[in-house]
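And then subunit A:
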Amino acid sequence: MGTRECGHICGESSPGIGEAGKTGEWRDSRPVIDEAKCTPVRRNKPACFLCWLYCPDAVVSKTVPVRIDMEYCKGCGICAEVCPVHAIAMVEEDNSRS
Partner candidate 1 sequence: MSADYFSDSRPYEVRWHGRGGQGAVTAARTLAQAAHLGGLGGATASPSFGAERRGAPVSASTRISPEPIMVVSQIESPDMVVVLDQTLLKDDEVIGGLGSGGWLVVNTARPPDRLGVIGDFSVATADATAICRELGVMVGGLIVVNTAMLGAVARVSELVALANIEEVIRRRFSNRSAELNLAAIEKTYRTTLIERRP
Partner candidate 2 sequence: MKANSKKQDASQMLDGNRAAALGAKLCRVQVVAAYPITPQTPVTEALSEIVERGELQAQYVTVESEHSAMAVCSSASLVGARTFTATSSHGLAYMHEMLHWVAGTRLPVVLACVNRAIGAPWNVLNDLQDSMSQRDTGWIQMYARNNQEILDQIIQAYRIAEKAYLPVMVCYDGYTLSHTDMPVDVPSQDAVDGFLPPYKAHTILDPTNPKNYNLVTLANPRLNAEGVLCHGYMEIRYLLQEALEKSKEAIASVGREFGDLFGRSYASLLWEDMMEGAEIAIVATGGLAMEAIVAAEMLRRDGIRAGVIGLRVFRPFPRADVLRALQGCRLAVVFDRSISYGNEGTACSETKAALYGTGTNMRVHGFIVGLGGRDVKARELAGAVKRTLSLTDRGALNSESPEWVCEI
């Protein structure tokens, strides 16, 4: 069975979770949120969410508390860079696994 079955005649795709593949496999360090510092958690209401806004893979939830989908988080570290209160630390995968 070839690729004809997909029915597309050009480079077409529908936006959806995992459309770009399992990008979680790209990760060599993971973002870890310190909830004690994270603004929405501290105030217990929706606020800030800059990490949600800037995440290029759209894997950060806009919830209290903020959650990151590790299956697709590629570990780019942008969330850690933009967090105004430095609540996110990038932790090497090997360390966090042990």
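Everything that follows uses one rule, which is that a residue touches a chain if its C-beta (ideal position, glycine included) is under 8 Å from a C-beta of that chain, and two chains touch if they have at least 3 such contacts; residues count from 1.
Basis for inclusion: all candidates are chains of the complex that A comes from, given by their letters.
All figures in this text were calculated on a predicted structure; none of them were measured in a lab.
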Original post:
Which candidate touches subunit A in this complex: 1 or 2?
Top reply: 2
Original post:
Residues of subunit A touching candidate 2 in their complex?
Top reply: 1-3, 5-6, 8-19, 21
